[in-house]
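After the C-alpha cells below, expect a handful of questions from me.
A single protein chain has been removed from this complex, and every other one stays in its place.
Lettered A and B in written order, each chain numbered from 1.
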C-alpha cells in the first residue's frame, strides 16, 4: 500500500460509483450512506426479505452489520448473503457487539460459517469474541487493544479464508498470507458513534472495485484514517468531527493522501 | 410562483405549525424531522399499525416514503393513507428506489392506485419506473435526467389526478393542467443522502397549508433549492451542506427568497 495505490482505488470508486447494498443498524444508516456518497459510491439500505435478493443482484458488494439486530433482519441477512455468494460479489461482515449477548455471538458466528465472507471488520474485543475466546465485550465499545486480537484474527482468516480487519489505534488487516498495518487515524474518532460501521461500509466500496481484498481493506482503512485526521484539524469535538469527516471524504485528493498517509 | 407567494406559504407554516405525519425510511428520519422543525412545521414519525389512524386524525398531511420498506410498514402505510383519504388531507408519496426491486415497484404502484395521492415526488428514474416503462433504477440514485421523465409524469398526473414532482437539476412540477419549473438548487445536493426524502417531507408541510397542490409543491421545491444554495455558500462538502441546509431553512427570510429565487 502506498499513496498512489490508495488514490487509484478512490478514483475507480468515483468513476464507477459501485452500488453498495447495506443491511446495517439504525444508529449509523444515515452516516454510512453519507460516507459512501461522499466517497463517490452509491449506497442503498434495504432489509426486507422479499427484496434483498433483487437488490444484491444489482449490487457491487454486500455489507452486513449486526448492530441493532432482530429476527426479521437476521433472515434478510442470510438470504442476501447467500445470493451474494452465488454472484461472487464481496460480503463484508461487521459483528457489532459480538460477545455482549449470546444472540449476537450466535448470529455472527453462524453468518460467518454459512457465508464465508470476504471480509470481517471489528474492534479488538469483537474479533476475539468471534474466536470463542473468553472475552467480555462491553456493549459495542472495545475493551481490548487491536494488537491483542491478532492471533484471533489469524485464526479466523485461516478458518474462513477471509480478510480480517481489527480496527484500533493501529488497524491490522490480517489475511492468510500477511498482516498490513494502517497507522492513520485520530484519537477522537472512537468518540463518534458508528465510525467503525462506516469503516465497514467503506470496505464494501473498495472491495467492490478491487478484488485483492486485503489491499482493498487497507485502502479503505487508510482513507478512513486520513479523512479522520483531516476532519480533526478543525474539529471542536465529535460533533464537528463527524461533519468534517464527510466533507473530507468528499474533498479527498491526491495531495491529501500524499500529505497525510503514514507508511 | 414568485418570491411573495413562496414567502406567504412559509409564513403560514411558521404561524400554524402543521403536524406532518411521516411514515418514512430509517435513513432520513432525523434529517426530515429536523428540516420540518427548522421550517416551522411540527413533524411526527409513527408507523405502528395500531396507532397510525389516530395520528393521521390530528395531522395536516401524511407523507409516505418507501425507502426502507418491510411488510409491517406497508400495512401501516395503507392503513394511514386510507384514513388520510377519508379526512381529505393531502397524501404525499415518495417512491424511493422504485424499479430497483419488484417489491418496491409493486408497493409503490399499489399505494398510488389505492390511495390516489395528492402528490408524488421522485427522481427521474423513479417517476419513469412508476410508469412501467422499462427503466433500470440503480438502487436509490437516479440514472435519468429529470426532463426525460416529463412524459411519464404527465401520464401519472392524468391517470391519478395528482401533482407529480420530478426532482433534478431542474425540478418539474407536473399537473394535468400545467408544468412548473423550479430552477433553484445546488450541484452538491445529491451528495447528501436523503435530501430528496426531505423535499418530499417539505411538500407535505406546504400541501398542509396550501390546497393548490401544484403551487404548494413548487414552493416547497423552491425553498429546498434556495436553502441548498444558501447552505452551499459556506459548505466544504456534503457534511457541512446538510448542517447549513437546516440552518438555512430556519433563517429563511423574505430577503433570502428575493435574493436567491430563480424565475
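Quick note on the criterion: a contact is a pair of C-beta atoms (placed from the backbone, for glycine too) under 8 Å apart; a residue touches a chain by one contact, two chains touch by 3 or more.
Source: prediction; values computed, not measured.
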{"item": "Given B:65, B:105, B:148 or B:242, the one touching the chain that is not displayed", "value": "B:242"}
{"item": "Chain not shown: contacting residue from A:12, A:57, A:181 or A:240", "value": "A:240"}
{"item": "Residues belonging to subunit B that touch the chain removed from view", "value": "17, 19, 21, 26, 29-30, 33-34, 37-38, 42-51, 54-55, 58-59, 72, 242-251"}
{"item": "Residues belonging to subunit A that touch the chain removed from view", "value": "25-28, 30-31, 67-71, 97, 100-104, 138-141, 191-194, 235-240, 242-243"}
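In this text, only the chains that are shown with their structure count from here on.
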{"item": "Rotation angle superposing subunit A onto its copy subunit B by C-alpha atoms, nearest 5 degrees", "value": "120"}
{"item": "Whole-Å gap between the CA centroids of subunit A and subunit B", "value": "32"}
